[in-house]
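Taken from a larger complex, these chains appear in their original positions, while the remainder are omitted.
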Amino acid sequence: MADRPQPARTARPAVLGRNQYGKAETRVVKVTRDGGTHHVRDLNVSVALSGDMDEVHYSGTNSHVLPTDTTKNTVYAFARRHGIESPEAFALHLARHFTDTQEAIHRARIRVEEYAWERIGTPGPDGARHSFVRRGRETRVAQVTSDGERFEVVSGLKDLVVMNTTASEFWGYAKDAYTTLQEDYDRILATEVSARWRHGWTGAAGAAAPAWDESYEQTVRHILTAFADTYSLSLQQSLYAMGARVVEHRREIEEIRFSLPNKHHFRVDLEPFGLKNDAADGAVYFAADRPYGLIEATVLRPGADARIPDDMTNL
Amino acid sequence: MADRPQPARTARPAVLGRNQYGKAETRVVKVTRDGGTHHVRDLNVSVALSGDMDEVHYSGTNSHVLPTDTTKNTVYAFARRHGIESPEAFALHLARHFTDTQEAIHRARIRVEEYAWERIGTPGPDGARHSFVRRGRETRVAQVTSDGERFEVVSGLKDLVVMNTTASEFWGYAKDAYTTLQEDYDRILATEVSARWRHGWTGAAGAAAPAWDESYEQTVRHILTAFADTYSLSLQQSLYAMGARVVEHRREIEEIRFSLPNKHHFRVDLEPFGLKNDAADGAVYFAADRPYGLIEATVLRPGADARIPDDMTNL
Amino acid sequence: MADRPQPARTARPAVLGRNQYGKAETRVVKVTRDGGTHHVRDLNVSVALSGDMDEVHYSGTNSHVLPTDTTKNTVYAFARRHGIESPEAFALHLARHFTDTQEAIHRARIRVEEYAWERIGTPGPDGARHSFVRRGRETRVAQVTSDGERFEVVSGLKDLVVMNTTASEFWGYAKDAYTTLQEDYDRILATEVSARWRHGWTGAAGAAAPAWDESYEQTVRHILTAFADTYSLSLQQSLYAMGARVVEHRREIEEIRFSLPNKHHFRVDLEPFGLKNDAADGAVYFAADRPYGLIEATVLRPGADARIPDDMTNL
């Protein structure tokens, strides 16, 4: 999937490097009616295309440039034509389309955010069938990249805030002249999980694609379970436990990368007011904003390639 | 509860008007342990005090000024001393404290946001007892104002995003030379509910305070149910239906005000691509950001005073 | 300007209170060409209308409702027809239009944000004439409210971040059992100024309107000067100094209200590392986010009415 362009002419004082363009953040909502029962998929779709694009950069010649407005139109038309089965399936349709139909486009990368809606259960006979409340827990994300032959599918989530109110310690760390931190044997461990996981499936002939929605739901479940069930001596340990559990239980996933801000909850010193504030007794904490520890790592299936980039959080 | 200060000296070229001060956004988390089962309340508390404050403004004399740092300390100490039974109960403790203990303070207003956490259910024996995931749906809010004798309690919520995918129309509206909108007989109706409701209880002797948590949960349920069950000819009609249902079912509530942005979902014109996009058949919509309609109104119990201000969304 | 609707029928279980509606955040940019030299005004306009609106709330009858889409169209058409001389002048046009032309509309409130652009000075002959960079310092705001006869004009700003690195102290404050703060005789004073000021002009016959742009520029200059030149014993004192200077120097302004978060800069304790960190010697500070002191007050011309509401920051 390498597409670094060759410098066009050696006489140029500056040459074009890797580049891509497209319409970002097209907000598309697809309603499906099953009799009186409605279903909703609510996406934010960003298209990035690259290929034979030297001329538009060097001279403004747009003949190879499919307008970003057209990529937006395509998102809407495809939502109508193909429906939105899942973020991954929808992105696959789009990626294939752009590389297949535009000669100058050699690579397409489709990013999707999905916002989840729950039904409003009402006592009335019909309300629950077309009425929804936005769930607002995590945001699901997906990215499909294709050179027209192979696909790389990365799924993920962000904004998933979790907390253990005990079963977390931090001690035995390295110390230097700038270390003042006290060891802690019973602390809150909280983080906002951002994770991306790459599927082994590449669209090869005969290979069945994962069931994307089920894969997502189970992966989230494994992440939550590993976070909750790990007695943690460091956030790094919890990170690895989450990643390892996913890799072990989901055969379709080759690697997973996490970005975990340590949402510090500091036990407040209440001694000046004659109050104890022990964790064992139900303590009061200050939830800090900044600065925060930031722990990032990839966990891989043995033998798998590491392809998710270090800075994945825009993805 | 009037506290407008009198101009100190008529010779001043400018006089002080209404004023307040305090520490905003103290983030306090209280864990309660019930054996191995933990409970969490997670608040953002803002204190605003007013009273005999002319001198600090006119000359910088701070003798009447309890530092905002102290109000922050008080929040933490009270969380330990009294626990956090509910946002309203906690705010009542704080409001009473400041007016009771500081002679110069004649009025206290405590605002609270609460973030909800759900338990992570795990297969393991213990995880679910101290492991939580932030719910992320609406944010609960509360405000208590007191002059030391009476209390005014306003509860509410924000960020509650709801959508009906049908059962909404908009037609028969006024038209002028600038009107181009087409009538619509089957549209999406979506909004992000911000609401504040005032309780009748004022702390009078012998009057029992509402069960704040139950009141909140039931009020949210009534808002959601009314939104879902109303066949809507305008967002205003849905607003009134939500407010009326709350006032009818919750005797403790005197008035409720809503601020409802109309989160427009425009049906995309796909005719240029040879595609129909009828609502009846499951349409594709563009979810717009700006501009947006904004509908704001108060609904009152007959005879009740209207005390919630027009611009309540900071509350 | 009172427009509280009368309850329509006493038999209703709930009655409508104060209400308004309109299109919020219409983003309009007007370019004016003066030969090859261009000028830009870049606004965000929010329209809120109220009047005879009981029926749309009670029954969904829209016959009195000019669509919010129409108010958006009107913003664009008026920008073309009248140009944008200033936020205030533009809002006056719009407010007058809605109350004059729609019988059911008894009150219009127009809010405007303006984003400032500076010219990019370039060595080339033409670049500077149509090339701009967004200034990004404060955001200018304006609000015009009208009942069709009188106008109330409030101007203001937000996001103006200022700092004095000395000439600020804080001591001599009230202390109670929860006070741990140390007195400080040389601290940083920093705040993000949000201010709203009401003009005396109401559109009465024969009264000339202020020169809005000049009034704004001079008021900002007075706020900055007073902040810089005040040796401050409390942020309240600085607030009053800013307000008094405006009221003294700008005869067109009747009152001004400030909301001033105390952007705390805490001197870091470096003693554990064998380092002094005295203010007198050029110190290192931690710039804190939350919690923060919040100081709010109105300063009035003697005899003026106090009409700016306490919670003005949405304005």
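A few remarks follow.
Every chain is named by a letter (A, B and C) in the order it is written, and numbering of its residues begins at 1.
Here is the rule we use: a contact is a pair of C-beta atoms (placed from the backbone, for glycine too) under 8 Å apart; a residue touches a chain by one contact, two chains touch by 3 or more.
These figures come from a predicted structure and were not determined experimentally.
Of 4 total copies in the complete assembly of this structure file, 3 are presented in place.
In this section, only the chains that are shown with their structure count from here on.
Over half of the residue numbers found at the chain A and chain B interface occur in both copies, marking it as a same-residue contact. Chain B maps onto chain C through a rotation of 180°, based on Cα atoms and reported in steps of 5. At the centre of the protein atoms shown, by the Cα-centroid criterion, sits B. Chain centres were defined as the mean of their Cα atoms; on that basis the chain farthest from chain A turns out to be C. Chain A and chain C have CA centres that are 38 Å apart. Remark: chain A and chain B have CA centroids separated by 31 Å (rounded to whole angstrom). For chain C, the set of residues that touch two or more other chains comprises 178, 180, 290. Across the interface of their complex, chain B is touched by residues 27-33, 38, 40, 42, 73, 76-77, 79-81, 117, 120, 122-124, 126-128, 130-138, 159-167, 188, 224-225, 227-229, 265, 268, 270, 272-273, 275, 277, 279-289 of chain A. Residues 4, 7, 10, 12-27, 46, 48, 53, 56-70, 72-74, 77, 101-102, 104, 170-176, 178-181, 232-234, 236-237, 239-240, 243-244, 247-248, 255, 257, 261-262, 290-302, 306, 309-315 of chain C touch chain B in their complex.
Residues 177-178, 180, 272-273, 289-290 of chain A touch chain C in their complex.
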